[in-house]
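Just one protein chain is left out here, and the rest sit where they should.
Chain lettering (A, B and C) follows the sequence in which the chains are written, and residue indices restart at 1 in each chain.
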């Protein structure tokens, strides 16, 4: 065990995966240095043939990963900021996410599309997207978004070994998180949620950096006698409905905390999906705490207004707990 | 009043808008002929300066529309199939949807992005998307998706006159729909849903071609004593929550029929949004009928499996009606 | 060139032509679902190019992909079954005309997105390069696709990494219903020059010329000397898509079509085989008949193949992990 930062944990997994499998390569802009640190130092070990610095041509290397995967490589494509997925969206949504299906299962596309994601402090509208809901809706892409260095390493290993395109989103708000993790490689399977805190009264499904906000709020509410269970889905496709639903069946209440816009977002999905699967156990109105439906603004004050804060979450939990409004009571 | 096909109704509105406002121009591939008929014939009246056939360069003309709008035009950009939005997604999501906001409100971007959308009969995975949920999640784009020639014409007028980027999606399954509509131009404001059929027992929120499926199913269920109200949102951004919620408050039951994939789709949003706004009036579990989370397949048999059919909808309505499972009853 | 080689080229071109004409007939009969774009008149491009490729080499194709697939060795029976949307189709009915794929033959797929295959071909070249294989990828794309920005990105990437990729533009004079030159600045093949990519044009209706020019490019690529951009000048003798006359009025003159019919690549090659290589008409006729027979059988195969079961729609989204 040794302490590792969030991005360094992913770096460890990527390094291990490159050691175990010669067909794993890295492509992206400035990946020798690595803007976020995930690819840093790899070029010294693996050389320029496997660590490929690309021009600023997202469509070419994101789409190139599809052809490379179909022809025998396991590309790790470093898209940098997740806003840049839009620049190569055809290659992600029409090609990577479709080729296996359209071929009737002939081809495997073991690709990892990695990007730092979300607001990171006044990076403004074109560097702060959280596009996970859009990518979930696309079909054909697995989507991962971890909350801790430990999970980040294990999920990265699984993402690289997976025979499908996996979008791996690293919440930039977690960059400074650090914890002890095993030095040897390990894998956390995609599609398995993690209960980050046990509780009895209300389930909070929280994503990425909001997991920690949720755990903090849970701690605070404990003293008020509210027992909060925090479920971290970790991967969004596949989504671990079993764990989420089991938690809601236990608590009877649901709050979803998603660092993303509201309309057609993950939070809506979790509420709709739980309604379908566990309607009879919902003892009060499920709530979502999300961004408003606006682009991400620049000024710290405005970005703060967009962010989901501890207060927002606490408020939502209290609402859910406080007035046990029963469906159909009107 | 004269009978008009779905696409011809839009053509009428576009023509009227071009007559009333010289700054309205059309750009897109083969827009002199017009693959779907929406732009057909306009070149004879308005000439090649205003009806601009573009090369196959979606990023250039979709992004070009942003610059053109900022510099004084009202571009109608004909994106052809909605799958092609992905090819120009940076220009849609990072530019068109952001520029006004990032400028602090300095600029208006009166753009219509038009595309035929959805499965049209074995067009397969790259010509059959229904990306409305993705575009709803983007923020900064209005989104319209009508179900009748009458609505199509009125909404097109509103979309062109709107000072914002409006994505106008024409469900290709409606191409052969025809009805009598006023010959003079008229406007249907964006953000106003239409109750396509009154009912008492259950609200079906249905979109585009599924509106007609819903009305048919409602007719059938009438004889079984089930009274179905069909709400057609018509525009998705802004979404007319008032009308939707009023209907659910009346009926106490909700089914959402969305011709699109499930995860993070419009149907999830409507269920989550209604839960938030009218939880106390929901007398049974809300249901959604959607595509499964798969790319659109080619073979008619497989495409039929994907489609939301009358049977699926009827089944969902009966489930919602049949077993009045109350939330929290477990 | 050996008579065998010549006849193989001829056979492939004929196979494409007969396949496409059958497809047109079936489409008229309402038997084929979805969009169908045929390759009639352009056979020399695909056949000439693929004739210098190995099974382990790759191609990427377009919405007008039947010819490329047949040229690269695809079997007309599962192709036809795919067009019919049947379970025995190449893609089990999931892909259809615009998405025929046979990875075992290096066919990375027809593609419904104009320009969609360009990055993919580049990536296939990356795989060859990284793995130290001497494979080559031929990227077919249309003259219309030459206005998609991915071309610039691919040319640059292929140039700096010396990728073994041949970018082969099929200048068939049209993009849908618009003459390409109306909306295309300059000559397409010159677009490779600023990148230092070997760039040239070739008569796309002359199968031997295509074979020669692509052959040289493929050899260069195999030797590690990098990419080439080739513009093959040809003509789409049929419409953009089958059934288009129902919704578009005429957009080209009969004279124009006739002038290209006079340069039909198959007729031309047939004449050459008879006059230049002394191959008898009877020999060629028997090839025609064999290919006609094969295509007819493909239709029987296709029509007797079952539709996939509806729930197969749910398969093949993801490959099983650890598979």
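Assume a residue touches a chain if its C-beta (ideal position, glycine included) is under 8 Å from a C-beta of that chain, and two chains touch if they have at least 3 such contacts.
The shown structure was predicted, so the numbers you read here are calculated from the model rather than taken from an experiment.
Peer 1: The chain left out here touches which displayed chains?
Peer 2: Over the full assembly, the chain not pictured touches A, B, C.
Peer 1: Of the residues listed, B:8, B:42, B:62 or B:211, which one is in contact with the missing chain?
Peer 2: Once the missing chain is taken into account, the touching residue is B:62.
Peer 1: Taking the full complex into account, find the residue in A:110, A:233, A:273 or A:297 that is in contact with the omitted chain.
Peer 2: Answering carefully, the residue with contact to the hidden chain is A:297.
Peer 1: Pick out which of C:7, C:131 or C:183 touches the chain that's been left out of the picture.
Peer 2: C:183
Peer 1: Determine and list the subunit C residues touching the chain excluded from the picture.
Peer 2: Those residues of subunit C that touch the unshown chain are 147-153, 155-156, 159-160, 182-187, 190-191, 193-197.
Peer 1: In the full complex, which residues of subunit A touch the absent chain?
Peer 2: The missing chain touches subunit A at positions 29-30, 33, 35, 37, 53-60, 83-84, 87, 121-127, 292-295, 297-306.
Peer 1: Can you list, in ascending order, the subunit B residues touching the missing chain?
Peer 2: 23, 25, 27, 49-50, 52, 54-55, 57, 59-73, 75, 90-91, 94-95, 99-109, 139-140, 142, 158, 161-164, 189-190
The criterion applied here is as follows: only the chains that are shown with their structure count from here on.
Peer 1: Based on CA centres, what chain would you say lies at the far end from subunit A?
Peer 2: When every chain centre is compared against subunit A, the largest gap points to C.
Peer 1: Can you compute the centre-to-centre distance for subunit A and subunit C, using the mean CA position of each chain? Integer Å is fine.
Peer 2: Using C-alpha averages as centres, the distance is 40 Å.
Peer 1: How many angstrom between the C-alpha centroids of subunit B and subunit A?
Peer 2: 29
Peer 1: Hey, how far is the Cα centre of subunit B from the one of subunit C, in Å?
Peer 2: 36
Peer 1: Hunt down the residues of subunit C that sit against at least two other chains at once, touch-wise.
Peer 2: In subunit C, 89, 91, 93-95, 99, 111-113, 116, 149, 317 touch at least two other chains.
Peer 1: Pull out every residue in subunit B that's touching 2 or more other chains.
Peer 2: Each of 83, 87, 124-126, 293-295, 297-298 in subunit B touches at least two other chains.
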